[in-house]
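Every protein chain but one is kept in place in this view of the complex.
Right, chain A next:
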Amino acid sequence: MKQTPLNARHRALGARMVEFGGWDMPVQYAGIIAEHKATREGAGLFDISHMARFWVTGPDSERFIQLIDTFDISKTAIGQSDYGIMCYEDGGIVDDIFTYHLGPDEWMVVANAGNAEKDWAWLNQHTAGYDVVLTDRSQELAMIALQGPKAESLLAPLTDADVVNLAFHGITKATVEGAAGYISRTGYTGEDGFELFLPAGEIERIWDRLLEVGATPIGLGARDSLRFEPGLALYGHEIERDINPYEAKLGWVVKLDKGPFIGSEALHDIKANGPVRTLVGLEMTGRGIARQGYPVVALDGSELGVVTTGMPSPSLGKNLAYALVKAGSLKIGAEVDVLIREKPVRATVVKTPFYKARYKK
């Protein structure tokens, strides 16, 4: 199993370690609920070095990203970043990504750990005719996230960068406790916060310092519950090889008017015809927790779809779920059954997202 440069730190902190996307990662330290609340109320510190960091440089870097990304990055200024999706020709999803515009002809693409090899191959497969250089810097640069309402005040004294005035989705070169890298105002929790890209050899020291000044270490368990409440998609759940962005309610990330890109023809047709399935939010009213893969059925027992993510929401104190169901089959307030170990348990379709993100914009 692969290890991040912070592996020994997780073990020393008494984390429970699990395999995730081929990596030996902390799933929890003190407990998912406590960590979840610490992030919503204070500042949570996450090791996300398992994610992929690919550099795209060269005169055609922007044109190349426009080819592989559904989003229109022509308006992403230097020092800004945007959420994007890489699609297959048929509109299915390769991965969701963040594209950071670092400098003239210099971009960083951050992708999911579990998809890193596939994404790297996918990018390299499409460079023909583009004057670009792809560099995998995932090993040399560690990546940590500091998220929550106290993230800004904890980070500001430790860096030369003006993080207080760093824009939402902005990225800047920064020195943190003497280590040179980047800080961005991005994250995956629905809170204000930052992601730090710093040399792997110096990350233990910076991790320790952030804990010292009051950040709480957060494992993958709470990372999942924190992204679930504000409705941030997770590959393998809401998005997948056979789920397209319109089904996943990510149509806003698909910019068909920017010109052709991989998947644009198929996505044009999907949009014109309307997606076959759609993502809805469910609140369990019966006793039970919906989990990924559980069938969702109408009250007469007819099939509607399947749960993509479900769990007890630590912030809202309800058992909630996202489900991918037949498009147009369910309105807000409709009642359905979730089959939990073959038993129907009642749920109501509710508005999403469950939790309103509190970004500093």
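In this section, a contact is a pair of C-beta atoms (placed from the backbone, for glycine too) under 8 Å apart; a residue touches a chain by one contact, two chains touch by 3 or more; residues count from 1.
Note that in this section contacts and distances are computed from a predicted model.
> Which of the following is the UniProt-recorded protein name of the chain this complex doesn't show: "Outer membrane protein with beta-barrel domain", "ABC transmembrane type-1 domain-containing protein", "Glycine cleavage system H protein" or "Sugar ABC transporter substrate-binding protein"?
The correct option from "Outer membrane protein with beta-barrel domain", "ABC transmembrane type-1 domain-containing protein", "Glycine cleavage system H protein" or "Sugar ABC transporter substrate-binding protein" is "Glycine cleavage system H protein", the UniProt name of the unshown chain.
> Using the touch definition up top, pick the residue from A:92, A:251, A:312 or A:353 that touches the left-out chain.
In the full complex, the listed residue that touches the missing chain is A:312.
> Which residue among A:6, A:27, A:94 or A:155 touches the omitted chain?
Result: among the candidates, A:27 touches the missing chain.
> Who touches the missing chain here, A:291, A:326 or A:360?
Once the missing chain is taken into account, the touching residue is A:291.
> One chain isn't shown here. Among A:186, A:225 or A:264, which residue touches it?
In the complete complex, the chain left out is touched by residue A:225.
> Just checking the interface: what residues of chain A touch the absent partner chain?
Residues in contact with the chain left out: 16, 27-28, 31-34, 221, 224-225, 287-289, 291, 311-312, 314, 319, 341.
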